[in-house]
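Supplied in structure tokens, the structure appears directly below.
Only one protein chain is missing; all other protein chains are in place.
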Amino acid sequence: MLDKIAEILLELRKKQPLVHHITNYVTVNDCANMTLAIGASPVMADDIGEVEEMVSFASSLVINMGTLNGRTIESMLVAGKKARERGIPIIFDPVGVGATTLRTATAKRIIEEVGPTVIRGNMSEIKILAGLGGEIKGVDSVAGEEDRVEVARELSQRLSCVVAITGKQDVVVQGNRICRIDNGRPVLSRVTGTGCMATSLIGCFCGVTTDCFVGTVAGIVTMGLAGEMAEGSLQTGESVGAFRVGLFDRVAEMTPAILKQGGKVYED
Amino acid sequence: MLDKIAEILLELRKKQPLVHHITNYVTVNDCANMTLAIGASPVMADDIGEVEEMVSFASSLVINMGTLNGRTIESMLVAGKKARERGIPIIFDPVGVGATTLRTATAKRIIEEVGPTVIRGNMSEIKILAGLGGEIKGVDSVAGEEDRVEVARELSQRLSCVVAITGKQDVVVQGNRICRIDNGRPVLSRVTGTGCMATSLIGCFCGVTTDCFVGTVAGIVTMGLAGEMAEGSLQTGESVGAFRVGLFDRVAEMTPAILKQGGKVYED
Partner (left out) sequence: MLDKIAEILLELRKKQPLVHHITNYVTVNDCANMTLAIGASPVMADDIGEVEEMVSFASSLVINMGTLNGRTIESMLVAGKKARERGIPIIFDPVGVGATTLRTATAKRIIEEVGPTVIRGNMSEIKILAGLGGEIKGVDSVAGEEDRVEVARELSQRLSCVVAITGKQDVVVQGNRICRIDNGRPVLSRVTGTGCMATSLIGCFCGVTTDCFVGTVAGIVTMGLAGEMAEGSLQTGESVGAFRVGLFDRVAEMTPAILKQGGKVYED
């Protein structure tokens, strides 16, 4: 798996795929800089009058509903359908699904009307999506490792897409393929948007590979490993501010060799 | 006062209050990261279709009108009324009030229809708000220290809320309670959003205390002290860029002991 990821990284840096984002205004700058750091090209455009055209020359589409509103929801759907029609990967980050009726309804529409290629969320977000299908029993009470895989697998199989749950340990599932990733550090959750940035990295990798299962693992392991290295480089007195700067440094300087040496990826 | 602030900081870190922001797109990322740095949880949501629900499980609401528009003004009012109904603190940052008719009219609506718990602004913003009531004489000509307290006190008493004026010396007033804060450095005004971030910190502290006068002082002293320490840590050649990174480091590493030792807080 790490060998494949290393190859995709080289491919990414050669092809510099254009990754179209319709995303939130909180972390949009970080997502653009992370996309550039790994070697891809970001474009952020959300007006309904241009998203179809913009998607038409993108290599992948990231839909992040962090600060959704009536105007951008329609743009997400239109852009998503166009991406689907073109067959480019659609990476969906259902930020805060379950928190409000609007978010849950929007996620449902994106799943049903667009059909994402990859869905990345935290455990509570993915549980909500799994529950939407009404087929998961006792979702709210589960918490263990095996349950996490089970939730991801059921959602993946029902929607025929890659499902990634990020957290202390990350899990990526596509049908019967399962991968666990043990990179990352708790400090990542003390910086806003590290989840969004991981989603953007997945968009970058999936922009140059037809195997979005591997592309998703690649994005998550890159973020986690960059987090470990950035934390390791902190000097006395430095904290979340310097860590955040280091994240971009480490992603920009990521190499196949570093990935192969530091990636903690376990396929079942 | 510093003892109380130190206690609230511990409480904040234990409870990790959810602070709902309806804020501007210029400094929203900084506000989210500052909220995380102090130990609280940010959520940014501004669609009228979800703000009431989002407010319903927040510990406090920050309304910042930095880049207000027709759509978000309505969301601010709806969210504010819900927050009022629930009795959670509403922190209002009237960015640029007085600069345009729209800003002045919006601030007036928020004050009248919502009723903020805390208002934080610079001297010229608070003067405008004080003048809206038509009860301050010669507001435009005042400049001295005593006048500043007087302006804050009149506004506080008229609106029955906490009023904070930040600047070279900060003043926080609630009715007859007055507190002056002498932390901070001029360089804070060379980074965009330090006022917005102070407002967010107030939202964090007020999310875990029923005494919003103390919560407001806590937010301001934290920001000022972090500014002093971040400036003190700059190395040769470093300037506003490194200072800004250091601000987040220092807020994340703030402790009750640092606050008690470095806070310059004077109650009248």
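So that you can tell them apart, the chains are marked A and B in the order they are listed, and the count of residues begins at 1 in each.
Keep in mind that, in the parts below, a contact is a pair of C-beta atoms (placed from the backbone, for glycine too) under 8 Å apart; a residue touches a chain by one contact, two chains touch by 3 or more.
Quantities reported herein were computed from a predicted structural model and do not represent experimental measurements.
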| item | value |
| --- | --- |
| Contact residue for the chain not shown (choose from A:6, A:19, A:32 or A:191) | A:32 |
| Sole residue of A:47, A:85 or A:113 that reaches the chain not shown, by the stated touch rule | A:47 |
| Contacts of chain B with the absent chain, listed as residue ranges | 24-27, 29-30, 66-70, 96, 99-103, 190-193, 237-242, 244-245 |
| Residue ranges of chain A at the interface with the undisplayed chain | 25, 28-29, 32-33, 36-37, 42-47, 49-50, 53-54, 57, 71, 233, 244-250, 252-253 |
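Here, only the chains that are shown with their structure count from here on.
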| item | value |
| --- | --- |
| For chain A paired with chain B, centre-to-centre distance based on mean C-alpha positions, whole Å | 33 |
